[in-house]
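First up is the structure itself, then whatever we jot down about it.
Apart from one protein chain that is not included, each protein chain of the complex appears where it belongs.
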Amino acid sequence: MAIHPRARDFPQSEFLGPIPDESEITAGTRIVPGRSYGFFTDTTRCIGCKACESACKQWNALPADNMALTGDSYDNTGALSASTWRHVSFIEMIGSGDARATEMAPYQSNWLMMSDVCKHCHNAPCLEACPTGALFRTEFDTVVVQQDICNGCGYCVPACPFGVVDLSAVDGKAHKCTLCYDRLKGGLEPACAKACPTDSIQFGEIGDLQESAHRRVEELHARGVSSAYLYGAPGTPGATGDLGHLNAFFLLTQRPEVYNLPPAPTRASRRTAPSLLSGLATVAGLAAAAMVLLRGRA
Amino acid sequence: MGSNMAENHPIAFRHVLQAKDHGATIVHADPRFTRTSAMADIYAPVRAGSDIAFLGGVIRYILENDLWFRDYALNYTNIATIIEAGFKDAEADGLFSGWNDKTRSYKVDTWQYEGEEIPSSLSEHLPSTTPERREHAKRLSEAPPPSDLTLQHPNCVYQIMKRHYARYTPEMVERVTGCPRDVFVKVCEAWAKNSGRERTGVVCYAVGWTHHSTGVQMIRAAAIIQSLLGNVGRPGGGIISLRGHSTIQGSTDVPTLYDMLPSYLPQPNAHMPHATLADYLKAETTDTGWWHNLPKYMVSLLKAWYGEAATEANQYGYEWVPKIVGDHSMLPMTVAMRDGLIRGMYVLGQNPVIGGSNADMVQRALAKLEWLVVRDFMESDTASFWRNGRLVQKGELRSEDIGTEIFLLPSSLAGEKPGTYTNTHRLVQWHDKVVEAPGDSRSESWFVYHLARRLKAMHAESTQARDAPIQAITLDYHLEGEYDDPSADDILKEMNGWTVADRKQVADYKALKDDGSTACGVWTYSGVYPSEDHNASRSRVPDAPDGPGTHLGWAFAWPSNRRTLCNRASADPDGKPWSERKKLVWWDAGARKWIGRDVPDFSETTPPDYQPDYTKKPKGMEALDGRSPFIMIADGKAAVFAPSGLKDGPLPTHYEPVDSPVHNPLYAQQDNPVVKKWLRPDNRYHEIGDPRFPHVMTTYRVTEHQSGGGSTRGVPILAELQPEQFCEIPTELAAELDIGNTDWIVVSTLRGEVESKALVTDRLRPFEIDGKRVYQIGMPYHFGWQGFAVGDVANALTAVVADPNSSMHENKAFTCALRKGRVQPGDE
Amino acid sequence: MSYPGKIDAVSGPLDRSEKPRSPYGRTGDSAQFRRVYDGPTYYGRNTVKPSPFDWKIATYIFVGGLAGAAEIIATLADLDGDPEYADTVRQGRYLALAGTIAGPPLLIAGLHTPSRWFNMLRIFRATSPMSIGSWILTAFGGFATVTAAAHAADDAGWRPRTRFFRKAARLMQIPAAIAGAGMSVYTAALLAATSTPLWAAAPRLLAARFGAAAMAAASAALSLGARRRRRYAAAERLEDFFALATLTEALIARNANTTFREKGVDDALHMPRYRAAYGGGAELLGTAAPLGLYVLNRLSGRRSERLAWAGALAAIAGSAILRLTIMYAGNESARRPESYLAMTQPGRSP
Partner (left out) sequence: MKEIRPGIGKRARGFLRDWSLPRQLAGQSSASDAARSTQSEALRPRLEQADKVGTVICPYCAVGCSQLLYARGNQVIHVEGDPRSPVNAGTLCPKGSATAGWLNSPLRETKVKYRAPHSDHWEERSLDWAMDRIAYLTKRTRDETFVEKLPDGTTVNHTLGIASLGGATLDNEENYIIKKVFGGALGMVWIENQARI
C-alpha cells in the first residue's frame, strides 16, 4: 500500500503537535468546513476485529459498559449505546450439519461482520425531534449532540429509526457518534475510520464515498458477489421514507434485517403534520358537535 | 495455515486484503472457521495437528502433476542432489535410516550428500545433532554436491521425495486431516498456480504450526512447497512467520534463550566439542557459506561483553560463558523448578501461570522457589498465584504453605522508555520515550543494570575464579534522567559494534574481525547504528507512492537493512529478473554488481555465472556458485531435503500429536519418534484413542486479547470485548451432550480440569478421521484470575511435551473430555 | 425496493422451527398470533430503542389533554351564554389552570437533566412535536392562567372597569382554547413522530383518538362538576356530548386496532399485562362501559345519578389508562424487533 507522499514531509521521530491536515495522509481528503463528510462501511472488508469500537472508546473516553459474555457469536457489545458508538455485529451463516457452506465468496462470507454506527441521516429524525437544539447539524454535515445544551428529554431516542441515540444513566444526556466532531475541526480523520485495519470503514466527502461505493458494488458483482448492494446511498434501502441519504452508509451482502437494519426506515417527523392535523380536525369536529349539543335554552 | 491472521495480526491482514484487491486468492486451512476463514476464497477444515499430512499431500500433488518451477528449483534447491546410498526412507514403519531404538534418536550419516558432509544451518552448526562425525567424508570446499540434473538417479532428492510423499494421496489427506478431498485439491490447484516467472504465493503461519511436537517439520513442509514453486526470495513470496509479541523476533535475535548467544551463535554446550574457544570455533564454523564468518562474530561478541578483560590469552573470556548441559527451555525449567533444582527466578514481563503448559504444574513449581521476582505493570496472575491463584482458589495450595519470597516490581511500558523492538518482519524499530513511568516503575535495562552494579560491588574484592565474569562484564553506558537509566542508545551502539582501538561505530558486520580488534554485541544488527549520531532504527521516511515500495528509509531491517532475505532468488540463474512484474534484485552486467529495489542478499560482485575453483579449496562465500541464493546454508541451496540439523528426519513426515484420538493412518510410528516427553504423575499423556478423552482440543488467541492477557485484561475497553473464558463447541456435539449456548461446561485432561461457558457454534464441525467421528473444540488461553476479564486457565489442560528440535510445546492439539456443568470441589 | 442478486431468504439457520436454539429469534414467546414479520432478527435484539418515557409523561399526556379539552368546553359553554353553564365555565377554566400547573413538573421530572428544563425554550423546531408542544404548553399555560385569573378576579368582585375581568377572560379564552386543542393532540403527534412501532403505525388515528379521548374525559369531568352543582340540564347536555366523544373514540380505536394488526406492530398489545390494560382498561372501561351506561341511562328514561357518575368516572379512568398503556406497550413494541421490522418492510412504512 502506497503511503501518501506528504508523509515524507515529516521525517522526524518527535513532534510538537499533530501533523497538520493528517486526514489527507490517512484518508486522502482534506477536511474543509461546509462540505459533507461521512462513513462508507464496506462489510465485505470487515474482519470483525473491533478496532473501531476500541479506537472510538479510547478517543471519546467512553467507559466499558458490558463485562459479560453474551453468547451471540463474538458480539459481546450487543448494540450501540450512550457509551458505545461503534458496534460490530457478528452473524454466523455457515450452516450446520451437511448444510455447512462450502462456497466461499470473495471477501467476507459465511460469517458476517458489520461495524454499525450512527447514520448521520440527511434528514436526521433525532435532530428534528430535539426540542432544545442540542442536536444540530455541524459545518461538516454531521449530526452531533451538544453536551452543553442537552437536557436529557430523551425524545431523540425513540425518534431514531436505527436505535442509535441513547440516554446515559450516568450523566442524563443523550449520546451518540459525533463523527469525531473535534477531530474534524483539527483536520483529523475520525478515530474509527483511521484505525480500521482493512479500510472497511472509509471516511471522506460523501460524494466521493458514494462514487467509490458504487464502484465497489460493481467490482464485487464482477467477482461474482451478486448479492452486494448499498444501504443508505441515495435510492437504496435505508435511504427511504424521506430520510434522504445516510451520511454513514453501508455495503451489505444479506438482507438488512440480518444486520439488524430496517429495510425501509422512515423519517419520524413526516408523521408530525398528518398526526397533528388529524387530531386538530377531530377536536374541531367534536367542538362543532359540542356547540350543537351544548346549545343552551337561554 | 497455522495462523489466524485476521484475528491475531489484523494489520498484517490489511496487506492480505490489499493483495486480494489485486487478484490474490486467499486460502485458509484451519481446524476452526475463524474471522480469517470468513475472508478466504477457500476454507479447508483440517483437524488440529494433521498439517504435515495436508502439506505432504500438496507436495505429492505438485510432484505428481509436475507443477513445480523447474528453472528455480533445479538451480536454487538441492532437489537434484544425490543422497547417500544407505539412505532408507520412512516406509510403513515411519522411521528413516539411522534410527537407534535404544537411544530413541537418529544417526544422520545416511542422510548426507553422497560422500559429502553437510553442516547444519541452524544455530548448532554441527552436521549432526549428535557430536559424531564422518571423518572420511569430503567437505563442500573440496567438491560440489553430487547431483543429477536429469533427476533420474534413484537417490536424488527428487526421486526420494516422490517416493516419500507417494502415500499422501488426496484420499489419505482426507482420512488423516478430515479435509474433504475436493477442497484439498482446490487448495493444491490454487497454490500451484501461483508459481513461475510471473506469479508467486506466500504462506503465513504462526503458532498454529509451532505449537506441535512436529512443529518444525510443519514449517519445513511449507518451505519445501515454496522452494519447489519458486516462492522464496521473491516479492510476494516467502514463508511469513507471524510472531506474537512486539519484539519476539528481537528476543530471538538477541536471545533471552538458553541455547543461543546473540545472533544465532550457539551457546557453548558441555556435551559438544566446545571445551575451548578454538574447539568451539572449529566445531561450529562451516567451511562454506556465510557462516564461515562465525569466528569474527564470536570474538567480537566476547569483546563486547568482557571488554578489556577479554584477551587472546584468556580466549577472550570464552570460558566465562556458561555451558549448557541439556535442554534448559521453559518446559524442563518448569520441571526443574518443581523438583527444587531452580531456587530463584526472575519473571520479566511474562505470565507463565497462564501461558505456560500444564499451568497447574507451573504454579506448583513457583511455589517451590525460594524467591521470585516478578516485573510487570500490574499484579499479574504470576505475581498473585500465592494469593488468589487457581490452585489457591481450589484449595490445592495454601498461602501459608508457600515459602517463596516474592517481589513485584512495577515496570515501565512502551513510551516510558526508549529502545528498539524487532518485529515479525525483522524490522528493528526505535520507540521514543515520551513520558516518565509512574512511581517506582522502571525499565528492564534499569533493573538489570542496577542489579549488576550491586553485584559488581558485592564481588569487587573477590578473588574467586567464578566471580571473574561479574568483575569483567562491561557496563559502559551513560546514565540518563532522574533515575540513572542506562542509555538505550549506548546499548544499541554496543549491539551494532565498534572498533576497539578508537571506539568508532562499525558500518556493518563485514567490518568485524576475529582478532579482538572489534567488539559487537549482535552481529546481525550491525549497521543499525553505523555512526555516532545515526540511529537507523529511528529513521521514519516511507517510500513515495511511485517509489520502489521496499521502504528502505523506514527503520532498519537486519541484516544490512535488507527487506527480503535470499533475494538473489528474485533473479533467474542468469541474474535477470524472472519477470518485469516480479522484479526485485538483479545483476547489472555493466557495473558488474547486484542492484535493485532492495539491498541484495548475495556477494555484491559475484556474477551469476561464477563457479568455485575447487582446486583452491574455496572457503566461505567463495565456495558458493553464482546461483546460490541461500547463503546461510552451507551449499547455498534451499534444503528441500535436510541432511542435517533436524532430529526427526530429513523430510517432513506425518506423526500424530502425542495426545491423539486415532492411530496414525500413515505409518506404524504413532507420534514423533524423538519427541521430548516428561512423563510423571503430574504430567500424564493420553493413550491413543482413549475413550475418556475423545475430543480434539486446540487453544488459541482472539483479536481482543494479547497472550497471557495481562496487557488486555487490565484494560477495561478491551476486556469488555471478550469478557470471559469460553469454549467453542460444534453444534452437533453440543446437541449430543445437551449443552446450550453459554451453559457452563467442564473440559478435562489428565493434567487438569477447566470450566468455562460454552459458545455453541456452527463454525466448528465434526471431522471424519480414519472412519471415526472426531469433534474439534477450542478454547482461548488468555484468561486468568487477574484483571477485568477473568476466566479459567486453558493451559491447565495442556501437557509438558515438546518438539525435539525447538523444545516447543504442543498446545495446539491434544485430546480432552467435555461435560456439561461446573468443576466440583475435590474433582480430579 | 429489491435487493439485487441472491439474498438468502428465511432458511437454514434463520428458520426458528428447525433450530430452536437459533440466535435469530426470541424463543419462549407465548404469543398465539401469527406475526406479520417472520424473517431474521439479530439475536432477538431490538432494532430501535424504546423511549425513556414512563408514567410521568403518560400522566402529563392525560392531564394536558384533559386541561386543553376542558378549556375548549368551557369556552364553548361560555360562548353559548346559558347561565346554566356558569359553574361549567368556571370549573373548565380552573381545570385547565390545574392542568397547566401540574403539567410542567411532570415534564421536568421526566427530563434526565432537569436543571436544564429551560433549554426547551432555546429554539423552535417545527419538525419536533416536543418543541411545538413546549411552545403550545407555554402559550396554553399563559392564556389559561390569564383566563382563570381573570375569571377568579371577576368572581371575587374586582371590577376596575365595567366587567373588565369578565371581558378579559372572554377574550383570552379564545387563544387558550385554540392552544387547548393543541394540548389535547400534540402529544399524540409527539408519539407518532418516533420510530416506536405502536406509536408510529397510525399517526392520524392516534392523534384523533387522543383528541377524542381528551374531549370525552373533559366533558365527563365537567358533567360531574355540573351534577355536583346540581346543574342537571348542563350535566345532561355535557353527557350527551361526552357520549358522542366516547363513541368517536371507540370508532377510531377500532380502526387503529385494525391498522396495528395490519402493520404487524401489535405484538406488545398481546402480552397479558397490556392485553388487560388495553382491552380491559382503555377499551372496555374507557369506551364500552361509559357508552353502555349512557345508553342504559337514556333508555331508563330518567337519568340515574349513579349510572352517570359511574360512566363518567370510567371514561376518565379509561382515558388515563389509554395513555399509560400506549406509553408502556409502545416502549415494549420498540423492544420487539419483529414489530419494527414489520413496520419497516418496503411498502408498509407509515
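Per-chain numbering from 1; labels A, B and C assigned in written order.
As a convention for this text, a residue touches a chain if its C-beta (ideal position, glycine included) is under 8 Å from a C-beta of that chain, and two chains touch if they have at least 3 such contacts.
Owing to the predicted nature of the structure, the values given are computational and were not obtained by experimental measurement.
**Q** Specify the shown partners of the omitted chain in the complete complex.
**A** The chain that is not shown is in contact with A, B, C.
**Q** For the chain left off this view, which of A:A82, A:I149, A:V164 or A:L280 is in contact with it?
**A** Candidates A:A82, A:I149, A:V164 or A:L280; residue touching the omitted chain: A:I149.
**Q** Please pick, from A:L69, A:L112 or A:A195, the residue that touches the omitted chain in the full complex.
**A** Considering all chains, including the one not shown, the answer is A:A195.
**Q** For the full complex, which residue in B:V202, B:L397, B:I491 or B:A569 touches the chain that was left out?
**A** B:I491
**Q** Who touches the missing chain here, B:A313, B:A465, B:A501 or B:A591?
**A** Looking across B:A313, B:A465, B:A501 or B:A591, the contact with the absent chain belongs to B:A465.
**Q** Residues of chain A in contact with the chain that isn't shown?
**A** Residues 1, 3-4, 7-8, 10, 13-19, 22, 25-26, 49-51, 53-55, 57-59, 127-128, 133-139, 144, 146-149, 180-183, 185-186, 188-189, 191, 194-197, 199 of chain A touch the chain that is not shown.
**Q** Even though one chain is hidden, which residues of chain C still touch it in the full complex?
**A** 115, 118-119, 121-126
Note that in this section only the chains that are shown with their structure count from here on.
**Q** From the C-alpha centre of chain A to that of chain B, how far is it in Å?
**A** About 43 Å, centre to centre.
**Q** How far is the middle of chain A from the middle of chain C, if each middle is the mean of its Cα atoms, in Å?
**A** Centre separation, chain A to chain C: 33 Å.
**Q** Among the residues of chain C, which ones contact at least 2 other chains?
**A** Counting only residues that touch two or more other chains, chain C contributes 13, 23.
**Q** Any chance you could list the residues of chain A touching two or more other chains?
**A** 70-71, 73, 92, 95-96
**Q** Within the complex, which stretch of chain C touches chain A?
**A** Checking each residue of chain C against chain A gives 1, 3-8, 12-14, 19, 23, 39-43, 45-53, 69, 72-73, 76-77, 79-85, 110-117, 119-120, 122-123, 125, 127-134, 181-182, 184-186, 188-190, 192-196, 199-200, 203-208, 210-212, 214-215, 219, 233-234, 237-238, 240-241, 244-245, 248, 252, 334, 337, 340-341, 344-350.
**Q** Looking at the complex, which residues from chain A come into contact with chain B?
**A** So the residues of chain A in touch with chain B come to 1-5, 7-8, 10-14, 45, 47-51, 53-54, 57-58, 62-71, 73-74, 76-77, 92, 94-97, 100, 102, 104, 106-113, 197-199.
**Q** Hey, which residues of chain A end up touching chain C in the complex?
**A** 70-73, 75, 78-79, 89, 91-93, 95-96, 99, 125, 128-134, 149-155, 157-167, 171-173, 221, 225-229, 237, 240-241, 254-255, 257-266, 268-272, 274-276, 278-284, 286-287, 289-291, 293-298
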